[in-house]
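Reviewing the structure listed below.
Apart from one protein chain that is not included, each protein chain of the complex appears where it belongs.
Labels for the chains are A and B, by order of writing; each one numbers its residues from 1.
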Amino acid sequence: MGRTLTFKIFRYNPNKDNDSPQVESYQMEETQRLNVFTALNTLRETQASDLMFDFVCRAGICGSCGMMINGRPTLACRTLTSDLPETIELYPLPFFKLLGDLSVDTGIWFREMAEKVESWIHTQEEFDPQATEERMDNDIANKIYEAERCIECGCCLAGCATVQVYPDFLGAAGLNRIGRLMNDPRDQRGDQEWFELVSTESGVFGCIGMMACDDVCPKDLPLLEVFSYIRRKLSKIELSK
Amino acid sequence: MSKIITTDVLVIGAGLAGERAAIASASKGLNVIILSLVPPRRSHSSAAQGGMQASLGNSAKGKGDNPTIHWLDTVKGSDWGADQEVVRIFADNAPIAMREMAHYGVPWNRVEGGPRDVYIKGKKTTIVEDDEKEGLITARDFGGTAKWRTCYTADGTGHTVLYTMDNLVVQHGITVHDRMEAIRLIHHDGKCLGAVVRSLRDGEIMAYMSKSTVIATGGYGRIYGESTNAIINEGSGSWLALQTGVVPLANMEAVQFHPTGIVPTDILVTEGCRGDGGLLLDVDEYRFMPDYEPEKQELASRDVVSRRMKEHMLKGKGVQSPYGEHLWLDLRHLGEEHLKTKLREVYDICMHFIGVNPIKEFIPVRPTQHYSMGGIRVNKDGHAYNMEGLFALGEVSCWDLHGFNRLGGNSLAETVVAGMVVGEKIAKYASKASLVADVGLAEEFTKTEKDKIARLFNNRNGENVYKLRNEIASLLTTHVHIFRFGEGLEKAVDCLKNIVKRTENVQVKTKVLGMNPELSSALRLEGMAKQALLIAEGALRRTESRGAHSREDYPDRDDANWLSRTLARWPDPKEDPIFTYEPVGVLDLPPGDRGYGGGQQISIKETIEEYNANVDIVQKAEGRLDPSEPTGSRLPKERWKEVQ
Partner (left out) sequence: MPINTELYPEEETHHNQASDAYQKAKKALRDERISGFTGVFLALFMWGHMLFVSSILTGEQTFNFIADLFEHTWLAQITIILITIVFFVHFVTASRKIPRGLRDRKKIIKLGKSIKGSKNRWNQEITSDIRLRNHSETILWIWQVRSGMAILILGSIHLFIVGTDILQRSLGGAGITALESTGRVGSGLWLLYVALLICVEFHAGVGLYRFAVKWWIGKQLPLVGKVTRRKTHLVEQFILIFFIIIGIVTLAVLAGLIDPPLESLMADVLGNSI
């Protein structure tokens, strides 16, 4: 307690004429139980009224506030200043399009990803409002949920060196989504469809295995397990043909 | 000349309600554009953890459940403030909506046959699940219900349902324009023709023209500053309606609070903490609840506990902190194992977001705004009063499913059920309506908004946006919270009237048209101030206690005078708002004992029949558009007698 924090924040507004990227410093007294969400809002209200950043739920569930905090991609709302040194460097997530300061456009990327992997349940059956729901094993429901917990914050992509170099790569978030759908008995896509979708250089074989996604994921998703499951499954599919 | 974009249906807000309604229209082959402040999956719907109520009756503790029991729970819970017919529509359709979401991919938790141990009110109990129900959607317990009927997916119900819904949006190829804020409705002669929209990416102002316009922007919790709502829930949707001058906002004073939000981030910690033996302490680390409620102590109901906490803080016993006053929640005696298993969620939240270890330390808590029952008044088809072609659904609307108190799990279910039911009506309306792409009108409306922005830039020595916003929040938190009494409310109304005037003189220092957070806040400020005033004045006028609205100076529920819904309009922006009242709707279950809270109940003056006869006439006079089916047609008479 009682520290004076120095925030070094990346500032750039592409909509402002003649603006160029720079790092600005702000000082602030550290208060009890301070996290980066509260700190940034205080800074905006008192020192930098035009500071751009994104928060929505501020409870670690919406995935808006991914940023590089002292070099690592993570959620600002659940980063406590007491875990950080006195100097805190804030940069926007790399890879995504910069909208201004700490705000990046993750929405477009994730929408395109959803379109690419056709991220919905593929079924021929029509919904019958009168019928009882189809039964499902609770274990399967839990297993689907385990992967469904991804909040699309983009930290895995920001930490992934592969995706910086090969932007077509679906990244951990994309592969995790595919893994979630592959596990879902309601999705009627067959082996061949999965094979064509994910056995590609932009799919699971684009992954070099640098494992940063697993180290930065704020939701602790078992990402590597999902990928190895997909790899083995693809191998099986190919061998059975 | 501003850009004009045309579409059949314009949906403002991409949470569960908005997206479900958009899908309903898109599957009818209509063109739909969704506008959203944030990428759709970031919407606040995702943050709802608990679940959705639907009377599927699959779990052992929900056996024998049916829509009628659900209806009864909800009407009682609303303290008879809800429209009973709407509740019926909701309760009947909720199971269908759950099954539909299951069909499209939500991994609902399922029944596992056989015995299992659960904790009911802190006591370990064994329940035996029916083997025949194995694999069907199960349910958990939630406050205020006779049966267990809250469908859930572990601790992320809102998240999974929203993701499934958004996948459907992608599947239907529905256009989503994210980081777009509607700032004004375009309307003419009581007909809504679209909206003026500001891009939060580059600040461009444009006009969207549509056959039907749908507002689904969620609640206005952030006007309170301290709120469990997402920070984007600043009431910008209800402000759109209020701005028209003719569309009323209903029951704005009906605001729900939660006793234990952590400080400073106001994230909820579950009420289970108190159920399991958590203690509330004040600044002297003294346990104060037994003094107020000797019997139930910390286990008293949510609103009683919240009220006592607030009362105790007003006595100067709160703990001062840089983020405002709070109290302590002590869980240390529950032990490490208990906290790391049964209350794992609480443990995680405290450790992650405020760095407090509940095994060793007190948790700072305060009562926090949680849900807004009020909103844009619509008829049972979701059609706004006095404005053809304008629809509203979800938390932003006052469909009136919740009356004066919402039951946990009903609001999340409302989003998909209303999306389904109202969505159909929207599609039907849009299929018949013709597009009025009045370029002149669009230009006129966009110009007003552009002028407004120019004025905000040009104001000299004006008010600071953030300071004014905090003033509004602090007025509401002090005087229009759980603990309300006439004097405080009067003060709040006076101050807020003054603040409304001051909002005209706001000065934006950052003169960039692009993504400018200061400008965005400044544009929302007038709406926040005016809605704050409606909340305060509505609360002042309503001299009774009903549901979440509890007046210390009027502790009784007064059905003789107040079995009514508040309607507030703001016809002239320079003058004061106008308050009127209408009957809550056709009554089937006669007003009775709500089974919670204190105070007496003053009986209704007329007979139920007389009351019901009046409903249609008064509501119509207030500007209600005719629904597709006559009033009361969906409310079967006295079915509730079968289950009582």
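Following the convention adopted for this analysis, contacts are C-beta pairs under 8 Å (C-beta built on N, C-alpha and C of every residue); 3 or more make two chains touch, one makes a residue touch a chain.
In this text the structure is predicted, and so the values were computed from the model without any measurement.
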Looking at the full complex, which residue from A:Val23, A:Ala131 or A:Met210 touches the chain that isn't shown here?
A:Met210
For chain A, enumerate the residues touching the unshown chain of the complex.
68, 70-74, 83, 94, 126-127, 159, 161-162, 164-166, 190, 192-193, 195-196, 199-201, 203, 205, 207-212, 214-216, 220, 222, 224-229, 231-232, 234-235, 238, 241
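We adopt the following convention: only the chains that are shown with their structure count from here on.
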Would you mind pulling out the distance in Å between where the CA atoms of chain A average out and where those of chain B do?
28
Contact set on chain A toward chain B in their complex
13-16, 31-35, 37-38, 44-45, 49-52, 54-64, 77-78, 80, 82-83, 99-100, 103, 105-108, 110-111, 114-115, 118-121, 123, 125, 127, 129, 131-138, 140-142, 144-145, 148-149, 151-152, 184, 186-187
Which bits of chain B are touching chain A when the two form their complex?
38-44, 46-47, 49, 96, 98-100, 102-105, 107-112, 134-138, 153-154, 156, 159-160, 163, 166-168, 170-171, 176, 178-179, 201-203, 230-232, 263-265, 267, 321-323, 349, 352-356, 364, 465-467, 470, 509-510, 512-518
